[in-house]
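This report concerns only the one structure given below.
What you see is the complex with one protein chain gone and the rest in place.
Lettered A and B in written order, each chain numbered from 1.
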Amino acid sequence: MSASPAVAPDLTSTAWGLLAVVLQCCVLAAVSPILIGVMRQVRYRMEGRIGPGIWQPTRDLLKLARKEPLVAPGVRLQGVMPIAMTGTSLLLVALLPLMSTVTIPLVPDDLFVVVGVLLLGTVAIALLGLDSGTAFGGMGSSRHMTIAALVEPTVLVAVYALSIPVGSSALSAIVDARIAEPVSVVSPVSLLALVALIIVVVAETGRLPVDNPSTHLELTMVHEAMILEASGRDLGWVEFSSWLRLAGLLGLVANLALPWGVAQSMSIGGLAVAIVAIVVKVMLAGAGVAAVEVFLAKVRLFKVPELLAASFVMAFLAVTASYLVV
Amino acid sequence: MLWPQAAAPESAAMAQALALTTGLLLLTAVLQLWRRSLSGSTSLLAIQGAALAGLVITVAIAEGAPELFAVALLVLALKAAIIPMLLHRTALKTGGTLETSHRVHPTAGLLWAALLTTVAFLAARPLVSASPGPLTKVAPVGLALVLLGFLVLLTRHQAVSQLVGFVILDNGIATVAFLTSGGVPLIVEIGVMIDVLFVVVILRVLASQMRSVFGATDLDDLTELRD
Partner (left out) sequence: MTVVDLGLAAQFLFALAAVVAALASPTAYRSRLAGTLSAGIGVSGAVAGAGALGGTTATWTLAHPLGPAIGPLAPLTLAPDRLGGFFLLVVGLVGTIASVFGIGYAHGAAASRTGWTAYPLFLLGMQLVPAAGDVLTFLGGWELMALASTVLVLSDHAHRPRVRSAGIWYAVMTHLSFALLALGFAVLTSVAGSTRFADIAGMPVGESTSGVAFVLLTLGFVTKAGLVPVHVWLPRAHPEAPSHVSAVMSAAMVKMGVYGVLLTVTRLLPDAARWWGLALLALALPSALYGILQASVASDLKRLLAYSTTENVGLILTAVSVSMLTRHTGTADVSQIALVAALLLVASHAAFKTVLFLAAGAILAATGERDLDRMGGLAGGMPVTAAAFGVAALGAAALPVTSGFVAEWVLLQSLIHGDVRTDRLTTALLPAIVAVVALTAGLALLTFVKAFGIAFLARPRSEGAAAAHEVSFAMRGALVAGAAGVLALGLLPGLTSSGALAALTSGVSSRGAVGAVVAQPVGLGGIELPTLGALLDPTSLLILGLILTVPIVAISWRLALGIPRRAVDLQWGCGGVRVSPRMQYTATSFAEPLVRVFGDTLRPTQQLEVERAKESRFVVVGATYKQRVGDVIEDRVYRPVARLLGRIGDKARTVQNGSIHRYLAFSFAALVALLVVVVR
């Protein structure tokens, strides 16, 4: 029951799709603070520290929600952009085939649309940074957009590589094909595209080695520099939206690498399995990322293009190989 | 399924192995252009040697040629172990652990690699269409390896990196040979490999000589070598 765009858009399938999408958003929204808690905890433990436990980000969020936001003179978007960011993050999570490949017929999970929604969130946070009117905000925003611009070729070429075997850029079709033929996951083309995609996700979500999520060192911060002026519930939304984004993208990579457990139709049992599967996959992926990050240092900003070029070449080779070696 | 398409189930596994080994060959060659550290470079070379050995085994099974297993063992010993190890020790001994030169920026180098690979695939078209088969399909990888080896030779300064480029080039030639003709005769293959080993040893000696004379192994210092 793939979301083939040829399906006539009728009311029933729209309702089912909407249900699946909303359920997916709720699960991911609940999971994402815990995911961050797990990632931080893994890092602390591996560094020989005790750590505050996996619930700390959730507690932080609840605390931020009750704090008053401060408004400095000349600031305009501080209230709007966090909500826009959270909205785009939710829409992103809604579009990804995380729990099921059931989609709303009129809103297929086209990868180019997914990338567009992702970029909307990128733009929202960059504007938030510029709006603050401080040196740091502009700095973070400038770096963030530079990285985003350079990531773009890798994203689209990786999308291209993934779309070739199924002849469609719909994510659910890609995941469906992978469930049907698991061997295809380990084909070199697919592996190259996956590695490229992982680097993209790392860059887009500001993880090491592109950006250090826990730094507040002036010269190196990217993400944190943009949100320095956000406070109270605004900061809460900003944090929540970037966590949600991370959870969604990790889930996507996990589902492309290990497509099992994704529901292909709407059934109670299937969905229950899917919820468990996606939670486990996201947590494992997050723990893996955190564990790898322990051994990494942030690279200089001007070394980031090298990393992105490497990922681009992988994506490019994936496309070239799947076309020319036939 | 992509790359390459297979008909029967047993040849599906074969195709998978073929794709994996050639993919690894290509990837290790491309990544060479990114890495600056010489020890990283030699480990990539070792992985490439292992991939080549894997490819030879695959070809041996596919063609039903048992003598190729011996070649595979030889390849594994020489290209995955001995040559990389020798190079690694040379790198350590001569003190050059980083390829510091920037004749081509790594970013540009990587983009060149993408371009050269495409060129290789395009250029190998007559080769592939001359005798279509699962083996010749992936033969362009060998050609790409040759080009990438040349690129490494051209862009690197350190003597050890030059050797790495040379070995990649040799691996490329071997790949093409194995994939197109099911392997050159055993004796030729052994001969070539011994040659490569000799070259490595000689250059290793040369590199230590250079180091003791010039205090560096940057080949750009050799421009004064003329009458």
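As a convention for this text, contacts are C-beta pairs under 8 Å (C-beta built on N, C-alpha and C of every residue); 3 or more make two chains touch, one makes a residue touch a chain.
This structure is a prediction, so every number in the text was calculated from the model and none was measured.
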item: Chains shown that the absent chain touches, full complex; value: A, B
item: Residue of A:Val27, A:Ile54 or A:Val117 in touch with the missing chain, whole complex considered; value: A:Val117
item: Identified contact with the non-displayed chain, of A:Ser13, A:Ser32, A:Thr101 or A:Ser169; value: A:Ser169
item: Among A:Ala148, A:Val262 or A:Ala277, the residue in touch with the chain that has been omitted; value: A:Ala148
item: Contact footprint on subunit B, counting only the chain that is left out; value: 105, 108, 118, 121-122, 125
item: Positions on subunit A where the hidden chain makes contact; value: 4-6, 9, 18, 21, 25, 65-77, 79, 83-84, 86-88, 90-91, 94, 104, 106-108, 110, 112-113, 116-117, 119-120, 122-123, 126-127, 130-139, 141-143, 145-146, 148-153, 155-157, 159-160, 163-164, 167-170, 216, 218, 228-229, 231-233, 237, 301-302, 305, 312, 316, 319-320, 323-324, 326
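The rule is simple: only the chains that are shown with their structure count from here on.
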item: Computed distance of Cα centres, subunit B from subunit A, in Å; value: 37
item: Touching residues (chain side subunit A, partner subunit B) in the complex; value: 164-165, 181, 183-184, 186-189, 191-192, 305-306, 309-310, 312-314, 316-317, 320-322, 324-326
item: Of all residues in subunit B, those that touch subunit A in their complex; value: 1-5, 12, 16, 19-20, 22-24, 26-27, 30-31, 34, 106-107, 110-111, 113-114, 117-118, 121-122, 137-138, 140-141
